[in-house]
Each structure stands twice: as structure tokens, then as C-alpha cells.
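As you look at this complex, bear in mind that one protein chain is not there, while each of the others sits in place.
What follows is subunit A.
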Amino acid sequence: MDWAFTPAHVADWLGAASLVAGALLSLAAAIGVLRFPDTVTRMHAATKPQVLGVLLLLLGVALRLRTLSDLGMVALVGVFQLATAPVAAQMIGRAAYRGGRLNRDLLDADELADR
């Protein structure tokens, strides 16, 4: 095995690092969804680390595939992930709030209730 410092090697290693980082963030998101006390809090875990995790995984895949048609598809997945995740989180958060599925003991302020 040769250890030439070629761009392809660098891209492979960066891709591998992105894949691992993305997987770890997705794992943390899963733990958050499991551990957080109520639905709205869980949606935090399901949006932020999860989206960044998916983006890092996509970056890793793109760095290893390196063909134009795959890059287009990967970019598309990323764009739709960014555009849809907050909408889904808001819909679920709203439904959870209206359904009373949140732990009021852990709420410091609720200005929506004062409306």
C-alpha cells in the first residue's frame, strides 16, 4: 500500500472523517430523542444534530464518490434536508403544544399561554 499524498488520498481521508463525525452526531441526536423529557425538547435533538449529521454524511459520501452526477444528487438531498427538517419540526412541535404534550414543570416561561 502506497502512502502518496495525492488529492484523491486527501479527499478519501477527509471523506472518511466526515462520515465518522456525521455518524457520531446522528448517534447523539438519537440519544437526545430517547432521553429528552418531552416531545418539543425531543424535536430539538431531531433537528439540529441530525441535520448537521446528515450534511456531514453527505459531504463524506461526496468526497469519496467524486462524480458529477452523484454530486448533484447529494447536493439535492442536502438542500431538501435543510428546507424540510425545520418545517417538520415546527408542525410536530405545534401539534405537541396544542395536544398538551409538554412537561410544564420544566418550562420556565410560556408566553404562548398568555396570548
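We adopt the following convention: contacts are C-beta pairs under 8 Å (C-beta built on N, C-alpha and C of every residue); 3 or more make two chains touch, one makes a residue touch a chain; residues count from 1.
FYI, contacts and distances are computed from a predicted model.
Trainee: Can you tell which of "Na+/H+ antiporter subunit E", "Oxidoreductase", "ABC transporter permease" or "Two-component system LytT family response regulator" UniProt lists for the chain that's not drawn?
Mentor: Hidden chain, UniProt protein name: "Na+/H+ antiporter subunit E".
Trainee: To test your reading of the contact rule: which positions on subunit A touch the chain that is missing from view?
Mentor: Counting over the whole complex, subunit A touches the hidden chain at residues 25, 28-29, 31-32, 35-37, 40-41, 43-45, 47-49, 51-53, 69-70, 72-73, 75-76, 82-83, 85-87, 89-90, 93-94, 96-97, 106-115.
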